[in-house]
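One chain of protein is taken out of this complex; the other chains stay put.
Order of writing sets the chain letters: A, B and C. Residues in each chain are counted from 1.
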Amino acid sequence: MLNRLVRWSRIKSPWILHLNSGACNACDIEIVAALTPRFDVERFGVLLKATPRHADVIIATGPVTRQIKDRIIRIYDQTPDPKFVIAVGACAMSGCVYRGAYNIMGGIDQVIPVNVYVPGCPARPDAILDGVVKLLGKL
Amino acid sequence: MAVLKDLLYLIVYPGIIFLFVYSTFCEWFDRKVYARLQNRMGPTHTGRWGILQPVADFFKLMAKEDIVPDKADKTLFNLLPIFGLAIVATAGLLLPLWHYNPAKAGFNSFTGDVIVVLYLLSLPTLIFFLAGWSSTNLFSTIGGTRVLTMLFGYEVPLFMAVLSPAILANSWRLVEIAAFYQKKPLLILPNLLGLVIAIICVQAKLERTPFDIPHAETEIVGGTFTEYSGKKLAFFRLMTDIEMVVSSGLVAAVFLGGFPGGLWLGLLNFVVKTLIVIFFLSLIRALTSRIRVDQVVSFAWKYLAPLAVLQLLIVILIKGLLL
Amino acid sequence: MNDLEIIEKTKSLLGDKIVEIANPAVRRIFIKVEPQNLVPVVGGLKKNLNFTYLAAVSGVDLGESFEILYHFGHNNGSLTVRTQIPRANPHIESICSVIPGAILYERELQDMFGIVVDHLPDPRPLVLPDGWPAGDFPLRKDWKFERPEEIIPGGKK
Partner (left out) sequence: MKFTIPIGPQHPALKEPISLRMTVEGEVIQDADIRLGYNHRGLEKLAEERTWIQNIYLTERICGICSHSHATCYVQGVEKLMELNPPKRGLYIRTLVAELERIHSHLLWLGVAGHEAGFDSFFMYTWRDREVVMDLLEMISGNRVHYAINAIGGVRRDIDEMQRKKILDGLEILKTRTEYYFKIGANEPTFVGRLAGVGYLSKEKAVDLCAVGPMARASDLPQDVRKDDPYAVYDEVPFDVCTADTCDVLGRTVVRIKELFESYKICEFLMKNLPPGDIAVKAPTRAKPNEVVSRYEAPRGENTHYIKSNGTNKPERLKVRAPTLANYPATVEMLKNGFIADIPLIFAAIDPCICCAERTVNIVNARTGEEKILRFDELRALAEERFKKMPPKRNAVWPF
């Protein structure tokens, strides 16, 4: 019974943290666009939170640069369990056009475990929403 | 029998269970109004019209990992949320709801309970400050200082604004003030200025836009709550919600004539009147932008405090000349 | 002021310090100077011809030498001052004394090419990420980067 309550509340209230690891801004503005009236993720209980301590889902964009690698790991550690990571956009998945550049480590999954990948360059807000919903379905 | 009644009062209505249910409802109402004013839908998929959204948030946070920073003062860090919750819930008990007898004083209604409620409602501010300070995060610390700085601004106008209806009613007891205005509803009108001041001050007390400076997201991340997670954050959120209910209940009791009509009608009165106040709070939140902490203080002392004094003068004149 | 007037004025004012003036396209002027004349030329351009806005500083690896280009913007087009320094002794004088806004570009230059900019007001090493190996300058032509093997989570080993 309690488990069911907790599971229900987790599905209904995913709070997201937006983590930019060196993206080109395109995915970022699409994530922000997902909060705005046309897409309005708050319908599903999603709130954009400022600090990793409050977040459940980390939405990561962009390829991982060498400089930010440690910070990403730190932010991941700061997030309380249970936590999930969604990699949004081609860069966060593999590095996209920047694959092979000297300052790029590759996709987010080279640094922290990823639960859901959302492809696209950039991913549309609808796709990002779909990714969040798919993640919740996996719970 | 009286003990049973008091227990019922403490636990069910208007004690902790009622406060929990009603404050989550108020948070939903606030979020929904806020979202509608922004052309959005607000929560829709949790329960009917998303009404269970704050409940889901609460239980999710309760089930999350609880992190205490190494550097933080552990005792304070752990105890503060519970203290805060207890304080605002106690304040909630003093609201003049159903089993009051203006003629007889009890543990929850006595001469001077207005002052006690006001005092209990100031304590959360200190709790916020201590919370920010004890977590030793720089952002929290800045948030804590801002909490205190703001306290200097809004507290005095709020006290003065609440004072004027009390002077007019010639009582320091919530139930008597409410009864006075129920008898003479026209006398609510001279207090309108005080009502506006009180709503603005309550907005500042609740740290909502334009006064959400202590946890201004874009400046100092989560402000006082930056380091709080899991259960403690859930308690703090609940505490803020209950504080919202209690302070709007206080405003409604003092300025809008209380909640007459016994158990059911009284409840209806309570819900309608607090929701009106909360609606105005949401309206202010949606229609203004955040101001700086120095602007808050100068605004409070240059406009709110003189206006509150003016309100006092009006009330004293009316009392001297007409009553 | 059109291109011809700018060229005329530059020639008459700074003619002794300039090696070459080219005007390959409309509103594009390229001036070549010796490295030691760089600061006076930039100063003269700023003072007399109102080239106050430095758009960028580019470096190019030419093999034996480095070429440094200072792109200036103007209400009437763009002017580029170019100079070459030998690869063996890559030193150049900072123009921050004339144009304070140049600092970022010159620090970038230090970082990417290993060119030493003398008299920079803020000469902190402008290395890429923390812990970037010293002596690696990514934009030099002889610097190659090999992408390390990636681990694919859940993929074949």
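Rule of thumb we're sticking to: contacts are C-beta pairs under 8 Å (C-beta built on N, C-alpha and C of every residue); 3 or more make two chains touch, one makes a residue touch a chain.
Computed from a prediction, not measured in an experiment: that's the story for all the values here.
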Touch partners, limited to displayed chains, of the chain removed from view: A, B, C
Which residue of B:38, B:90, B:122 or B:182 touches the chain not shown here: B:38
On chain A, residues whose C-beta touches the chain left out of the figure: 18-30, 32-33, 36-38, 50, 52, 62-63, 65, 67-68, 71, 75, 96-98, 100-104, 121-122, 124
Residues belonging to chain B that touch the chain removed from view: 37-40, 71, 133, 136, 138-139, 141-142, 144-145, 148-149, 152, 209-210, 212-213, 216-221, 286-295, 297-298
Residues of chain C (touch criterion as defined above) contacting the omitted chain: 24-25, 27-28, 52-56, 58-61, 69, 71, 73-78, 80, 99-105, 107-108, 111-112, 124-129, 138-139, 145
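Note that only the chains that are shown with their structure count from here on.
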Separation of chain B from chain C, taking each centre as the mean of its C-alpha atoms, in whole Å: 61
Centre distance in Å when chain A and chain B are each reduced to the mean of their C-alpha atoms: 35
Whole-Å separation of chain centres (CA-atom averages), chain A against chain C: 39
Contacts with 2+ other chains: residues of chain B: none
Per-residue overlap in chain C, given as positions that touch at least 2 other chains: none
Chain B to chain A touching residues, read off their complex: 31, 35, 38-46, 50, 52-53, 55-60, 63-67, 217-218, 221-222, 225-230, 233
Chain B partner contacts - residues on chain A that touch it in the complex: 5-6, 8-10, 12-13, 15, 36-37, 40, 42-45, 49-51, 53-54, 56, 78, 80-82
Residues of chain C touching chain A in the complex: 128-130, 132, 138, 145, 147, 150-153
